[in-house]
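Every protein chain except one is present and positioned as in the full complex.
This part shows chain A:
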Amino acid sequence: MAAKDPDSGGSGEILPITPSLSETTSGVTAASQATQPPSSSSDVDTVYVPSYSRWFTWTGIDDCEVRSLPEFFNSKSTSKNPKFYMYLRNSIIKQYRDDHPRKISFTDVRRTLVSDVVSIRRVFYFLEYWGLINHSSSSSAKPLKWDEKSAGDASSEPPTTAKETAKRICNGCKSICSVACFVCDKYELTLCARCYVRGNYRVGINSTEFKRVELSEESKKVWSEKETLQLMEAVMHYGDDWKKVATHVTGRTEKDCVSQFVKLPFGEQFVKESDSEDSLEAFDQIKGSADLESGGSDKEGSSPNKRLRLTPLADASNPIMAQAAFLSALAGTKVAEAAARAAVTALSDVDYEAEKNATGDPNRQDANANSGGEITNSERDWADAKSLIQKEEQEVEGAIKEIVEVEMRKVRDRIVHFEKLDLEMERSRKQLEDMKNLLFTDQLNIFFHTRKARKSEDRVDVKT
């Protein structure tokens, strides 16, 4: 039988690792072990492995391992091979069992294994998920004093409970039989219809040896006093949790428990009185079921109990809707409406938040949130800074203008000065020219005069 995923595999009961580990086909031992209470608290040496991890062996690799950790089996890298995987897996399990019952942490393991830490982490998570390490053998609910007593009761009367549960629980798939079951008196086996058809029984048994027993006509209608007493006790302790009530009341389905409870003479009173209480619980449970719905379908087929919780009001095809319808019938229409509305709004909030977280990094998210709050402040600061900058620019421009003006004035003064000098030069040059001219005319005059004088001299000389 292929190893099923732990979530989908029936009751996930605990089997101790002893040499007499029961196979699924040995019905008697399985039945008796199924009803044995987990007395592991006293027995420290026995390591408990859940039944859905029965495939584990030290030297072999099962299909579910190949499926869950394909990186070791796809021969993409030379060192991530099956042998390496077995080294990791066996070391982790051995380390856990050496220190049992202390839980082993991932850091303990990764410090002692020679490998990259992410491969170790994947193998570690895989083993933890399948209960091969850190499996707590006690059930998740904390046992009340009253629960222990009932567990003691159950252990003290195994034969009767075995017989009664044999009527209900199939030895093959450990699920509660519904419509019909097949009983083999020779070997005291009870199989549900599916297992019978599949042939899920021991080799030596012939199919003809099974007798079909219709459960629908069994002693459903007749409630013994003991059963009623158990029912009342269960309801008093568990209130509205009909699953727990049904498990406490041996041999009755939830539907039966509820209908019987309602039928009790004071049942009506209970239902009416605790209406307010019911409404809150109904709200919680509806929200829980709605969350289950949004959370994914991995819980949907988790136990056949849900399938059986049929009510005449609801369509039995969707188990969760059936549960919701049943609870709303219990709580009353107005209350159910209010609860549903509240659940829907809560759901939408959760979705919105999940979206927000999914779309961005938490870091980026924080940055966005911070910046959104301070956006007006920063804008204002930015505007202030800008105006300051502009003012400074203007000041600088003014200063530069002044400087330029001063320089220009200086230059102009110098030019004026030079012009004056130039003028002076011209004047003096002109004067010089005039004087030159005068001199020249004077020279000419003198020359003419001397010529005249010489000429007259010559004439005088000639006369005498």
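By our rule, a contact is a pair of C-beta atoms (placed from the backbone, for glycine too) under 8 Å apart; a residue touches a chain by one contact, two chains touch by 3 or more; residues count from 1.
The rule we apply is simple: contacts and distances are computed from a predicted model.
Colleague: Looking only at the UniProt record of the hidden chain, which name from "Phospholipid/glycerol acyltransferase domain-containing protein", "Chromatin structure-remodeling complex protein BSH", "DNA primase" or "Response regulatory domain-containing protein" is the right one?
Modeller: Hidden chain, UniProt protein name: "Chromatin structure-remodeling complex protein BSH".
Colleague: Using the touch definition up top, pick the residue from A:110, A:135 or A:248 that touches the left-out chain.
Modeller: A:110
Colleague: Given that one chain is not shown, which residue among A:119, A:253 or A:328 touches it?
Modeller: Residue touching the absent chain, from the options given: A:119.
Colleague: Could you please point out the chain A residues that touch the chain left off the display?
Modeller: 77-80, 105-108, 110-119, 121
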